[in-house]
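All protein chains of the complex are present and in place, except for one that has been dropped.
== chain A ==
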Amino acid sequence: MADSGSEDIAVIGNTDLTPLESENNLKNTMVEKGTSLLKKMEISVAEAEKRTGKNAVNMQETYTVYLIETRPVDAASEGTNPVLDSLWKRYSEFELLRNYLLVTYPFAVVPPLPEKRAEFVWHKLSADNMDPDFVERRRVGLENFLLRVASHPVLSSDKIFYLFLTEENGWKETVFETGFQAKADSRLKALNATFRVKNPDKRFAEMKHYGDELQSVISQLLRVRARAADRLYGVYKVHGNYGRVFSEWSAIEKEMGDGLQSAGHHMDAYAASVDDILEEEEHYADQLKEYLFYADALRTVCRKHELTQYELEMAVQDLTSKKQQREELATGTIRTFSLKGMTSKLFGQETPEQREAKLKMLETQIEEGEEQVKERNAECDEFVKSAWVDIERFKEQKDHDLRESLISYAIMQISMCKKGIQVWNNAKECFNKM
């Protein structure tokens, strides 16, 4: 590998690292984490295909399916292993899986799916979902998603996830049978409602704030990068005009002809080189996007914690008020205003029997309430514990991955510079022959 820098750089990794190699590095890191699932099987999303079929309302539609392949991990054998299972799944099924995981493990920072529609595109890149480049990048993103889940300490042992990888037909029914949908709907409603927590947990509030900032800054970065990519494309491509004009000019010159002609070829090569450069940069953008969406997952966890906290506070509040009511009934003093109290004052007291009945009811409710508070307290504690573990895990992963991304970005820039040096040195030689 040719390096113009110190030999130290050679060790950090091949500066000629291709995006594929970068991805492999990431995969290897995940495998090394060694969840029991990944120790058993290799997972990949190998292909994508277009299909047409009838949809729910009996209309013809075109969609893409992705081939999920799993292979047993066999340390002994090298080369390709026999395929354990292979099945085709649509993007919507991935979404279903993710929603299931979100509901079932509310404390987990659930890995995100690749974007549904292409965003932050610069002009040459297609925003069309059917565009083969987009489909290819999505394939990679889906594979990444599966590997992330498979390397998650908790999510990887989920049965539904395992079935997703191994069952083609009937998987959807199995998921729905878990009844997660109902839970999802009610959760969604609650989350979308506005509520205020009396004693917010500082750590989670900070995390949520961080999630907001991360989302905002990565969006900005992606936007800026896309615009810069657009412009860079223009710069390179205009040099192609040099190629054309040099060529034409060389036709009318005697001595300068050869030098001009060959210089022109190098200008063409220069103009063409930008396509590869920007394609590589797109991988970098995808890595950023993953964490853009991860930021959202993080915020979701914080929000769910808020909800849990809120429900606990509600239960406590409810219990407290019920206890107060009991006290008032027992002592006959009315400390809190209540319409019933007023009406009974106006229209006469209740009979002792009525009071007795009421008290009994309250006692039961208080018992239930105390149970509920105990439960919710436990839930909350459990949630906080598990969530915080996963958040710490996520932080480490994010710091590692993003650092790797920045490194790979630098490597890309270096590669681009090297190409530039080569082209212009070649051109210079040709110019010298003019």
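Everything below uses one rule, namely that a contact is a pair of C-beta atoms (placed from the backbone, for glycine too) under 8 Å apart; a residue touches a chain by one contact, two chains touch by 3 or more; residues count from 1.
The working rule: contacts and distances are computed from a predicted model.
*Asks:* Report the protein name recorded by UniProt for the chain absent from the figure; options are "Aminotransferase class I/classII large domain-containing protein", "60S ribosome subunit biogenesis protein NIP7 homolog", "PX domain-containing protein" or "Translation initiation factor eIF2B subunit beta".
*Replies:* For the chain not displayed, UniProt's protein name is "PX domain-containing protein".
*Asks:* Of A:E47, A:E61 or A:D399, which sits in contact with the chain we cannot see?
*Replies:* A:D399
*Asks:* To test your reading of the contact rule: which positions on chain A touch the chain that is missing from view?
*Replies:* 4-6, 8-9, 11-13, 15, 210, 213-214, 217-218, 220-221, 224-225, 227-228, 230-232, 234-235, 237-245, 247-249, 251-257, 259, 263, 268, 398-400, 402-403, 406-407, 409-411, 413-414, 417-418, 420-421, 424-425, 427-428, 431-432, 434
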